[in-house]
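Attaching a single structure in structure tokens format; questions to follow.
As you look at this complex, bear in mind that one protein chain is not there, while each of the others sits in place.
Order of writing sets the chain letters: A, B and C. Residues in each chain are counted from 1.
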């Protein structure tokens, strides 16, 4: 594990400068060293100020997003694809401007429940759009990671195996996977096996519980997740994600189906998550080492 | 376990009389004694003939459905609620006419991804609609069961605890829960504990794998599921459910997000599922008995 | 959970006054509020001084032991049974003298690998001996708990169901079970179910990993263990137990088959165990509460 981060929606719906600054401070205060801003709208914020504050706190910034229906690069409609590419390019530049290191999420398709099957042509359009975005990202010093998500949030990349094939089809070696324990719980036959399969193609890992609540209270087998991360000597970033209707960003809440409170006290949630992840990480490394040495 | 059944979509998209008859025959051939028809459109079929065929094969029929957006009984719009009630009443009568024993599914709300939060008034509208439907069902000799589903398929009843509260709010003692291992894997902190909590309020149980593929190949902890069913002396029906794009009903495939083949050979799938469920059931009863006796 | 304790063999082989005093201090320093002394030899120590030190540190003392071959109350040999009873009576008094609250372990049989089958007569001899011991214990203000252990450490009580039957056969309502996750992992079909079955007959619970090493690094499903403890509203004591050849008490090491180092740094082990148990306990209570409330 390189850095342990936290999703900003634990702290704020993310609509105000004050909210994002508070989120940076809260994250640092709890010992996290990375923050994820979702659906950052650069025009609403003083990016320089956020960038400077993050540097002062030694917090790295990652931005995530999904495409809207009208700018879906996995569409067969040229105008939709063109709008999607422009949107991705702008997003990469905003990440650069806020001093961020990475753009992740559902960059390859609409974020939402599709009402049509995916198509081969849409897949190729998407792969090409991601390749072009990677060019922009390279110039901007921003890393591109693609989040493999459950069937209700995209119809294109639902499994790690699909994600790996997609990476190949982009023809790039600087685009990576963004895996997520919540989504894998819905889509993978063998989440730990998928992590071992993807190996160093994973550059970002979301830790979330099956029902998006407190870690360790649900059904995700985190011991297997962390064992697999230890097996591949994972040395990139891990970010904790949990959503509750206690913190409301209407757009993301609706996209992710957050209809109920899974927690109300984000301070205790964040403190617990940090302890939990560090404990499981430590246990997995000990397990790995115990296993290997006579 | 009373009867072991199978979802008809393992066999057919369900659009033709021949398809449904074949599904009845296939189910019987594999030793199942119950079939679930989803989104039955009574006007398209010879219900008498299906009823007689089912009786001849000793297969009981269950029908499941969810409400469409315009006939959502959990809406705050009176006209939508009225349309939903009429639709439910018609559905109950169709179940009676096909010789079915039970109407299940998402009877209390739209089946699909909501783009609004649930409301208290909508909840009460829904509870009242279900109570009225239960009156009709009583006269028709049909049992009403409400399927608790994941957040992407309804915003109202996502957890067993919500389902139990809803049952109370209907004021009926003849309406039951329809639980489902696929949905519980997404929403419950403790699926086995939820089964023990619901106890004899469960009248129908769907066995499905986390990614809707072959049983036993995914992450659902079926040993815990069956242990909990043994703990509550579950003596009602269990139905196997699995969807693949190999069998296409466009409506349900889109509602459930079936974008990929999880299997292609439904005969081997159905044979495996029957063996699997009977084995796990037997093991759970032995475990229960081993545990209790010195 | 009432108090969280730790086995003294994490700190010391237990052969010297200084060792036991250091163990008390270390336990308190790490925030534990109970200590378990195994195979305490009262004649070797200044019990008053230990008692006073424990009180000053607000550490409660529990003593555990198993019977030697020649003083086995589950024997059919009268002289062996008589020696066993005397030994148990002396042990109870030593617990009183050291200011302890409880005597636990394999009080009902030899601690070790039997080379004969258990007998009905031996069972009855043992139940009678425990009943007599309970009389002495009552006078001394000491609680008696019987540890259900794996087949290699006793042939009499290997499962919780056997333990519950044995309690009945003692005719006492003040003798309780002492369960242990390490032993249950070897003998129980359903460890969580066994905890729910025993309910308030459990008065002492040992938390140990399957191979006796660091908690969370092995195969014991502690989420299920703590869920079951939450289910029964367990409000008695939990004690952490781990053995390594790094700390040597020859007798116990041989009886328990401790042939290898599973850890070397007991400070980090003890710190981790406390964090682990408190985290799992908190998660189980949240899970329980999440499950039950809509």
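List of remarks:
Just so it is clear, contacts are C-beta pairs under 8 Å (C-beta built on N, C-alpha and C of every residue); 3 or more make two chains touch, one makes a residue touch a chain.
Just so it is clear, the structure is predicted and the values come from calculations on it, not from any experiment.
Note on the chain not shown: across the whole complex it touches A, B, C.
Touch with the chain that is not drawn comes from one residue among A:82, A:101 or A:197, which is A:197.
When the whole complex is considered, the residue among C:44, C:260 or C:293 that touches the unshown chain is C:260.
Remark: the omitted chain is touched by one listed residue; of A:15, A:119 or A:290 this is A:290.
Only one residue in the set B:15, B:51, B:89 or B:217 touches the chain that does not appear here, and it is B:217. Although one chain is not shown, part of subunit C still touches it, namely residues 112-118, 150-152, 155, 158-159, 185-191, 210-211, 213, 217-219, 221, 245, 253-254, 256-260. As for the chain not pictured, it touches subunit B at residues 213-218, 223, 262, 272, 275-276, 279-280, 282-283, 286-287, 290. By the touch definition given at the top, subunit A reaches the unshown chain through residues 159-162, 164-165, 188-190, 193-194, 197, 224, 227, 231, 286-288, 290-294.
Throughout what follows, only the chains that are shown with their structure count from here on.
If each chain is reduced to the centroid of its CA atoms, subunit A and subunit B end up 33 Å from each other.
Each chain gets a centre from the mean of its Cα atoms; for subunit A and subunit C, those two points are 45 Å apart. Spacing of subunit B relative to subunit C, judged by their CA centroids, is 47 angstrom.
Residues of subunit C found to touch two or more other chains are 286-287, 290.
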